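Heads up, one of the protein chains got dropped from this complex, but the rest are sitting where they should.
Chain naming follows the written order as A, B and C, and within any one chain the residues start at number 1.
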Amino acid sequence: MKTELTISTGAIDEAALAKCREMGKGMGAVICFSGVVREIEGDAPITAIDYEAHEQMARHQFALIFDAVEKSWPVESVRLVHRLGVVPVNEPSLWVEVTAPHRAEAFDACQFVIDEMKQKVPIWKKPIPA
Amino acid sequence: MKTELTISTGAIDEAALAKCREMGKGMGAVICFSGVVREIEGDAPITAIDYEAHEQMARHQFALIFDAVEKSWPVESVRLVHRLGVVPVNEPSLWVEVTAPHRAEAFDACQFVIDEMKQKVPIWKKPIPA
Amino acid sequence: MKFWSYFRDHTGCAETALELAKGTTLGETHAAVLDEFPKLAGSKNSTLKAVGLEYEDDDFVLSDGDEVSFFPPVQGG
Partner (left out) sequence: MKFWSYFRDHTGCAETALELAKGTTLGETHAAVLDEFPKLAGSKNSTLKAVGLEYEDDDFVLSDGDEVSFFPPVQGG
């Protein structure tokens, strides 16, 4: 299984990411998920979220999650980008792409990666009030 | 709920579609699904699939599916592109995008649209053998 | 009446017209079509039937000018 992990303060360019996708001829399904910063966090309006990571541990924990994907589904590739630092409202902080032979495993694996991330990957957020 | 439906023989340009997405500030999740033509259909290698539609009925049936999405989930928008005619191996024939406040409803609504399409929308495929 | 996908290959035509008695149902029309195009009989139970842009049941009563479509299971995606 191919994996590509980017953890950086750069903005996530989904169009560019879509363009550089490489897919084997046996693959029939691609899921892309984007998690976008909303203008409300809890009950209060915000302008942005400031993301912090224990970056080395985050990379290791993502690698463990990708290993678990490879063991559970016939997925061809997982690409994941998590932005750090200040992410303004309406911009993505997370982008996950899964390519697989069929739709079901692509959906399952993509949701698994996000669920596991939300349990295990040491990234935290600090809302920036409006 | 905003909807955008394209049924045409033109190639699906995912990067361009990503670029022209418009998202409200309360939206936190985007799912994009691409269904791609695989080199094997059944047991035999193919070079492409030729898609045919009862186009007017297909548009109507998609509209009914979008109505059902609007009634079931707080989805902001669904955009769907189905390509007709000859779609070569490794190119997408279907692209579905759902934007919603949260991840769970975006995933559920996207899978619902595809499941319903596969039951109800009059589109057929003819594999072109290698 | 319109035929779609490989049903067109079985009938040899994309559409045809049929004179029906008043009160004829969609199911009765399907039976008449199977008589005229025996190659469709193998797909009898999987045939989808629409009137205009809507799927309808066998007991749907047809009206003058209704456009009826017969086709195999759909395969979008």
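Heads up, the rule we're going with is that a contact is a pair of C-beta atoms (placed from the backbone, for glycine too) under 8 Å apart; a residue touches a chain by one contact, two chains touch by 3 or more.
Predicted model only: the values in this text are computed from it and were never measured.
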Going by the stated contact criterion, tell me the shown chains that border the hidden chain. A
For review purposes, identify every residue of chain A that touches the missing chain, sorted by number. 35, 51-54, 56-58, 60-61, 82, 93-94, 114, 117-126
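In the analysis below, only the chains that are shown with their structure count from here on.
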Once you find the CA centre of chain B and the CA centre of chain C, what distance in Å lies between them? 27
Cα-centroid distance, chain A relative to chain B, in whole angstrom: 22
Which chain B residues reach two or more other chains? 35, 114
Which chain C residues reach two or more other chains? 77
